[in-house]
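Only one protein chain is missing from this complex, and each of the others stays in its spot.
Right after this comes subunit A.
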Amino acid sequence: MLIQTLQLEKEVTTQEGILHILEPIELAIEAGQTVAIVGASGSGKSTLLSLLAGLDIASRGEVVIDGVALSQLDEEQRARLRAEKIGFIFQSFLLIPSLTALENVMLPAELAGQKNAEQQARELLVKVGLGERLTHYPNQLSGGEQQRVAIARAFIGTPKILFADEPTGNLDAATGRKVEDLLFAMNQESGTTLVMVTHDLQLAQRCQRILRMEVGRLTEVTADVA
């Protein structure tokens, strides 16, 4: 099991009292699986994603990534884990505006201390069709191009897991489809485990499993949707 949660809960304290964002969640994802988490806004999908990726800490319960319990790790160790095993794609691309496409893609590999970061980044950018735009800055690229840079960045260093948060949410339909195709093609090629949060049912259906999040409760709906 590559990703596993054990009675994972998240709550926050507000002025009105304690708010349960995630009810106890049991989830197991095999290596190589593609999983979509769907649900309405505010249902808790992004919170689940942040807990799975070690960006946030659970109130109770456990997340186990590749045999490592995240609650046992401090922030530094979680960062190291992300550097080694996890790639990210975000709705708003989250490229660093002052770095070129190439430098953005190189960044995770460099942070992980890999030697051939530039070589890998070039190849990936060529693969996503941006071989000619290596030295362009994010603001010189269209939304679709920026997301392709983000995809290239996500795959550098061959992570075991890829977390995607609404990867096509900021793109028009046509561009969105192209980006989807690219994402799934690359994912298939590298055999990465993909966990994707999306509103888009059509996109979700391209995943092997679909999970629905409703008011903090997670249910498997793969069969229903299929």
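Here is the rule we go by: a residue touches a chain if its C-beta (ideal position, glycine included) is under 8 Å from a C-beta of that chain, and two chains touch if they have at least 3 such contacts; residues count from 1.
Criterion: contacts and distances are computed from a predicted model.
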| item | value |
| --- | --- |
| Listed names "Putative ABC transport system permease protein", "Protein-methionine-sulfoxide reductase catalytic subunit MsrP", "Phenylacetate-CoA oxygenase subunit PaaC" or "Cytochrome bc1 complex cytochrome b subunit", with the criterion being the UniProt name of the chain not displayed | "Putative ABC transport system permease protein" |
| Option from A:L111, A:L134 or A:V221 whose C-beta touches the chain left out | A:L111 |
| Omitted-chain contact residue, chosen from A:S71, A:N170, A:S190 or A:Q208 | A:N170 |
| From A:L55, A:V68, A:L134 or A:V221, residue that would touch the chain that is not displayed | A:L55 |
| Residue among A:L6, A:V64 or A:A83 touching the omitted chain | A:A83 |
| Absent-chain interface as seen on subunit A, which is shown | 46, 49-50, 53, 55-56, 75-76, 79-84, 86, 88, 90, 92, 94-96, 98-100, 103, 107-108, 110-113, 117, 137, 153, 165, 170 |
